[in-house]
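Questions regarding the structure given below will be posed in turn.
Here the complex is missing one protein chain, while the rest keep their positions.
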Amino acid sequence: MMPTFRRVLIANRGEIAVRIIRACRELGIETVAVHSDVDADSLHVKLADESICIGPAPSRDSYLNIAAILSAAKITGADAIHPGYGFLAENDRFAELVEQSGFCFIGPSATSIRAMGNKVAARKRMEEAGVPVVPGLYLNGQSTSSDVIAKVKPPLLIKAAAGGGGRGMRVVRAEEDFDSSLLAAQNEAQSAFGSREVYIERYLERARHIEIQVVADRFGKTIHLGERDCSTQRRHQKLVEEAPSPVLTPELRHRMGEAAIAAAAAVGYYTVGTIEFMLTQDMEFYFLEMNTRIQVEHPVTELVTNVDLVKLQILLAAGEPLAMESMEELNGHAIECRINSEDYTKNFAPQGGTVKALHLPGGPGIRIDTHIYEGYRIPTNYDSLLMKILAKGSNRREAIIRMQRALGELVIEGVPTTASFHRKFLDDENFINGAIDTGYVERWLGSTRS
Amino acid sequence: MMPTFRRVLIANRGEIAVRIIRACRELGIETVAVHSDVDADSLHVKLADESICIGPAPSRDSYLNIAAILSAAKITGADAIHPGYGFLAENDRFAELVEQSGFCFIGPSATSIRAMGNKVAARKRMEEAGVPVVPGLYLNGQSTSSDVIAKVKPPLLIKAAAGGGGRGMRVVRAEEDFDSSLLAAQNEAQSAFGSREVYIERYLERARHIEIQVVADRFGKTIHLGERDCSTQRRHQKLVEEAPSPVLTPELRHRMGEAAIAAAAAVGYYTVGTIEFMLTQDMEFYFLEMNTRIQVEHPVTELVTNVDLVKLQILLAAGEPLAMESMEELNGHAIECRINSEDYTKNFAPQGGTVKALHLPGGPGIRIDTHIYEGYRIPTNYDSLLMKILAKGSNRREAIIRMQRALGELVIEGVPTTASFHRKFLDDENFINGAIDTGYVERWLGSTRS
Amino acid sequence: MKIDMLRLEALADMMEQRDLVEVELADGDSAIMLELAPPRRGRKKLIDDQVEDPGVTVTSSRVGIFLKRVSVGDQVAEGGLLAELRVMDVKYRVTSPASGVVEEIFVEDGMGVEYGQPLLKLDPGSSPTPRQE
Partner (left out) sequence: MKIDMLRLEALADMMEQRDLVEVELADGDSAIMLELAPPRRGRKKLIDDQVEDPGVTVTSSRVGIFLKRVSVGDQVAEGGLLAELRVMDVKYRVTSPASGVVEEIFVEDGMGVEYGQPLLKLDPGSSPTPRQE
């Protein structure tokens, strides 16, 4: 292996900082951990070769403090910065400043981040690249039904163009309801946002969230490593991820993979990234967005491809050419459960606390990624993710059963966790049959509550 | 999956008892842990559905106490008994009594155990089945060189037939030394054991230990799942195991696999077992012995085949037919380090103690099998194995580096462990190049000591 | 509120002597709670706590089925038969380590017992009492 970086600063915390330290160590690269003052006892600080306090607890003063992070990199002699996920990972200005300050940004170019960061521009770019996007169109205040229905068939969604939060939003299921719904939406948009402009798009009912892992080098070679199915989510927060998806055929995997490659190539993408799609019940897929960074659920793909995505990301950022091809045959089945310090019986409210007792599951097929340890005090300033438990089996059934077995062994005392949710949800018949969509968890929670 | 057993009693302790509980749990089978009185706080006791104390600390009164184990199975309503490894696992009388008492023995038939247990008889059986055994012959007191040299070429080994412990043993490297060495060996055998009878066999210099995992059902179908290379051993105690072997070609793997299948089939073997071979530097292999049970290092094979050997063993014992074929293409590379409570700087002397602090490695490619936890008191009555750390990589280099990374993360305070040995040995150039044999560790220890 | 320091002092003394870590007193509307610091807890001379139990407990030396051969109140001689333990097809005698009266039987007849499990308790000194069954 050629020498890459000498010393990488990790501009993150928690389990992903630990994950990146492990990758660096295996590559023979030194690591610098940054931390806020409340994170002084955090595991990533203990594991790194060097650590530096960059500010007080609030993220804006520490993990989002670009000047402090760049200054820390300069002082500690780092030659590259890994942003992890969240915080500054998809901040194009940060990526730009990192490079301008003479460090390598371990991620795509600032231009790629920017291109995918603007959702309207990204949608246009994807359409041009031949990537399916949800059929839709903008209407100005004067538009009526006739020109719309031809292009977007019900069920469709009317959204205020300027809006958000459900204001000015209408679902139209029958053609004859369109005019009245449009008028209502336009009036609501007018009063809420001062503009009658609305956006019409096809309403994707009971769709799944399927994402494709893409990998690209700096020389234009782009491949994909199959999908992850992240349909088990609540309010866009993923709770369970798996690969392969229980519903994809090899043919569909190939088509989605090709679309993902086209999407990444369209923005000159390099390193690792994820193209998120919605997949409808009639197996049509539509571009949702691109995550221009490593993802929380990347280990799912690692388990079924035997590829270390974080090491690969670092090597590609350093300029190594990509020496592998797309993988459309995945090895076995992998599932991830996100164990958050949240009380799922109280609307998943985040909880602080101290880990009083900890027993980790182990044995065949189990992988644990965590930054917690016995005695660890969980700060309430950050993301509530405590641990990722992964189970790999020779097939989906074995992976699920193995995950249930691991959840049975897991002991975390001192703070409520989503493990209580997972223990129940993984027993759900629809989940076991793979018959779910992104709204399923909400419906399941409603039905188990009553 | 068809119902197999309702309740399995595990006639063992330590990590393998935990491993078997995990397999049973994933199969939906209840578990009964047996334990000696000093093992009351052991992890297998905590994890099992039920536990029963079968005697005081000494093995002969507890884990080797056949009547107590059978009685425990009867009282707790078990329908099958898993012997693990060690203790009663290769005791044909135990296997017989288990079956006679109305339980299923999770292992091969008592007849198979017996056939492989007698080493001289096994050698004959293997020769008949066409499995290569080390060339050799018995000589009575009158024999001379002429008839020997024709059959066994130097280097050869002269051993007292009645002997052991190196008495009456001579290595002959040149033909002209044979007569004098034979005379010396015969005289030494006479004075030590009262018999001039000696046994001559080819001396395998700098050979590797390669073993083949075999799997068979009760209906005569036998397959193999590739090899494990266990050449890193000291006085026949394995310290590191890996798969695939760094020296096997696909062609040799196929031939050794076929020989292993023939060996198992020759004794009507069913469930899982291991055929151990010596592999010489000129790539000739010879049957050493068969282990008629699950082995300590079985997870190495699990990682490169994605097969759960313990679950498979239970299902095959219950009479399921084998639904898979031999695997000669292994997925990636796996390495296991045996972390024993031994001080390697003091001749690997076993050490007792209490685990004062424990931090387990994690992240990509790491599997941990252990029965220890923070606060666990290690009894000195039993085997010193505390933990198996496994690392899987996409190739051997990545697996070794990953293992080094994991060993760096591992913290076990309160007792010295062989992790200190592994951290150094895995850095050894010859190990990294795969250029070792079963005597290498001893030579390495000698050279590092001086 | 009137704080009676003398009484509190006396209370604290008593806690130390008796190895109490926490005391709560409530009397009508009044209440007092005292808690001892953790490092001080349980570091006293425990001699007084070790109350001698005059009974002799007989534990199982085998894993097997308990077959009762005496009843509560029975007088037994040293070496007398208390029970049998059936281990697979073999029965083993459980004999009395002392003469006395059977005070309590912990296991039901015909139930499985593990190694070290208490089977019954004898009162070595006592004279026989009327049968209770």
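Details
In this document, chain identifiers A, B and C correspond to the written order of the chains, with residue numbering beginning at 1 in each.
We adopt the following convention: a residue touches a chain if its C-beta (ideal position, glycine included) is under 8 Å from a C-beta of that chain, and two chains touch if they have at least 3 such contacts.
The shown structure was predicted, so the numbers you read here are calculated from the model rather than taken from an experiment.
Listed residues A:I54, A:V240, A:L330 or A:I378: the one in touch with the omitted chain is A:I54. Within the complete assembly, A:A72 is the residue of A:A17, A:L47 or A:A72 that touches the hidden chain.
Although one chain is not displayed, its contacts with subunit A can still be listed: residues 37, 52-56, 62, 67-68, 70-72, 74-76, 101.
By our rule, only the chains that are shown with their structure count from here on.
Taken as a contact graph, with one node per protein chain and an edge wherever two chains touch, the assembly forms an open path, each chain linked only to its neighbours along a line. Centroid to centroid, with C-alpha atoms defining each point, subunit A and subunit C lie 59 Å apart.
Annotation: 47 Å between the Cα-based centres of subunit B and subunit C. Computed centre separation for the pair subunit A/subunit B is 44 angstrom, with centres defined by C-alpha atoms.
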